[in-house]
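The structure follows.
Part of the complex only, each chain left as placed.
The letters A and B name the chains in turn, as written, and every chain counts its residues from 1.
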Amino acid sequence: MQSGADMDMLQAGKQVLASQPFSALLGAALTRFDREGTELRIPIRDTLKQQHGFVHGGVLSYAADNALTFAGGAALGTGVVTSEYKINYLRPAIGQELIARAVAVQAGKSQAACRCDVFVVNEGKETLCAIAQGTIARLGAAPTAA
Amino acid sequence: MQSGADMDMLQAGKQVLASQPFSALLGAALTRFDREGTELRIPIRDTLKQQHGFVHGGVLSYAADNALTFAGGAALGTGVVTSEYKINYLRPAIGQELIARAVAVQAGKSQAACRCDVFVVNEGKETLCAIAQGTIARLGAAPTAA
């Protein structure tokens, strides 16, 4: 059961996501946002695909990047930016929805190290299709990209 | 001066990019594609931004990912996919155009290691805003994402 504080935090996170035009273009929704984890969901449409009909790697990257950022923000409790991350693509993403789940593994004063799993949901079944790891920095402590 | 073979190769690359719906959504154009380098350009529109008015990190990631893939494809001379990459965001991307330039540093039988620089062009001046490094795999030798 989520506490009232968690629900307030999720609402605040949804507002941040809504203020990102690129997230709106991709149709991303924030479905969890607390210190134990962050979840971002993206319905798969044809415009998000590459030439073989799979979800484009750039969409998986966006999902991982943004989920990592929110996970770092939940841990650091402030405005943050992604400093860097790496992603491994594991399988073609074929299905109806992407889910990126991220968590801060460690958080210090100025940055947090986070991990993310990206799943594709096909006919109700989740399959891991990418994994990521990165550094989220407190705003002012690093460059600003996402 | 580009040779006829290079121009044919660029035309072939442009067709691949045109067949990626997500690349069309972002408005990406392939402006160089040969064994010495690949260049991808994206005009910056408001829909590609995040909440602070900078280009969203997901767009920089897309640009790096796709430029790395094309650079690997030029080196391996075949259908390829990005296996993995990492990206460091260096500065907020503010301007009128993104340029991602990538090159294969080494190419073997089944994969190529590539590097990419992402620049933002503001009033005619190019500024480096992200750097990336990754592995591009020959199709069939690795998972398929981009």
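Here, contacts are C-beta pairs under 8 Å (C-beta built on N, C-alpha and C of every residue); 3 or more make two chains touch, one makes a residue touch a chain.
Not measured: the values here are computed from a predicted model.
What's in place is 2 chains of the same protein, and the file's complete complex has 4 copies in all.
Quick note on the criterion: only the chains that are shown with their structure count from here on.
Put simply, chain B touches chain A in their complex at residues 16, 19-26, 46-52, 54-62, 65-66, 69, 81-93, 129-130, 142-146.
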